[in-house]
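Below you'll find the structure I mean.
Only one protein chain is missing; all other protein chains are in place.
For chain A:
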Amino acid sequence: MDVFNAIVQTLDSTIRLSVPLLLACLAGLYSERAGIFDIGLEGKMLVGAFAGAAAASVFHSAFLGLGMAILISVAFAMVHGFASITHRGNQIVSGVAINFVAAGSTIILGQAWFQQGGRTPALQPGERFEAITLPGADAIHDVPIIGPIYAELLSGHSILVYLAFLMVPFTWWVLFRTRFGLRLRAVGENPAAVDTAGISVAWLRYRALICTGVLTGIAGAYLSMVQNGGFVKDMTAGKGYIALAALIFAKWKPVNAMFACLLFGFLDAAAIRLQGSPLPIIGKVPVQFMQALPYILTVILLAGFIGKAIPPRAGGVPYVKER
């Protein structure tokens, strides 16, 4: 039974750890499917995390915090759009710039406003998103097998966790079942076809980036308002890049993205779980190795285990009308 509990607990933290990856990955999916590479997912998550925690702490409202996280993150996405859509700048450079601005500005503003070394004040109850207990979770908690799975694994998460997983079928539906999705996929493959069909390439790409901004905003809010009780500098810690790796691993498909993010989340959870405890045969593994494992696996997976990943054909190329 101990083993079973350990497994349930590991899977539970897998879910918690994969949520920010999943939101960022879906965010990247919208922009890359529309032909805009977005290496700035990391920065947008970071400003989202900061804005969310700061606003929640000042206005004492979790939902106001979430709203501010989304707003600021979308604003950064629009900067990326202005540079790379309107002015046809290099998308990688623009994305990297956003990451730098995000890393620097959150610390400076945090210090200026809260004087806590770049942190935001610890969030109080009501300023954070609390865990939701699903109906009947307490009642069946003691039922063997099903009880812990329902009560621990499925119940007891914040609303943002459920939202993140609901975004998977929703994103799939938007991409493959709506007019907006058809046009979004088309503009990432052949913007000239979209242009000659009488649709504005720029406006379509801006809308895709708004979707990206909204999702990275939620991802950031999750980090500072659910996983952590406040903003800490550089708290995204490369999750934006892991999300990009997951996106390639998932071949730009929403359901695949969910599984890719769960896998990366699981590695993270396993690394935490196995820290310090000896493994059979191998013996004790250094903590640093366990922490590096998800990143090592990312490199290995991307280097060859996923087969050919074909990115959207117009990805990274600014659209210039030419005849």
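The working rule: a contact is a pair of C-beta atoms (placed from the backbone, for glycine too) under 8 Å apart; a residue touches a chain by one contact, two chains touch by 3 or more; residues count from 1.
Just so it is clear, contacts and distances are computed from a predicted model.
Think of the chain that is not pictured: of "Sarcosine oxidase subunit beta", "C-type cytochrome biogenesis protein CcsB", "Thiazole synthase" or "Simple sugar transport system ATP-binding protein", UniProt labels it "Simple sugar transport system ATP-binding protein".
Residue-wise, the contact with the chain that is not shown comes from A:R313, picked out of A:H87, A:K284 or A:R313.
Only one of A:F59, A:F82, A:Y162 or A:F180 touches the absent chain when the whole complex is considered: A:F180. Annotation: of A:A75, A:I92 or A:I199, A:I199 touches the absent chain (contact as defined above). Against the chain not shown here, chain A presents residues 176-183, 185-186, 189-190, 192-199, 313, 321, 323.
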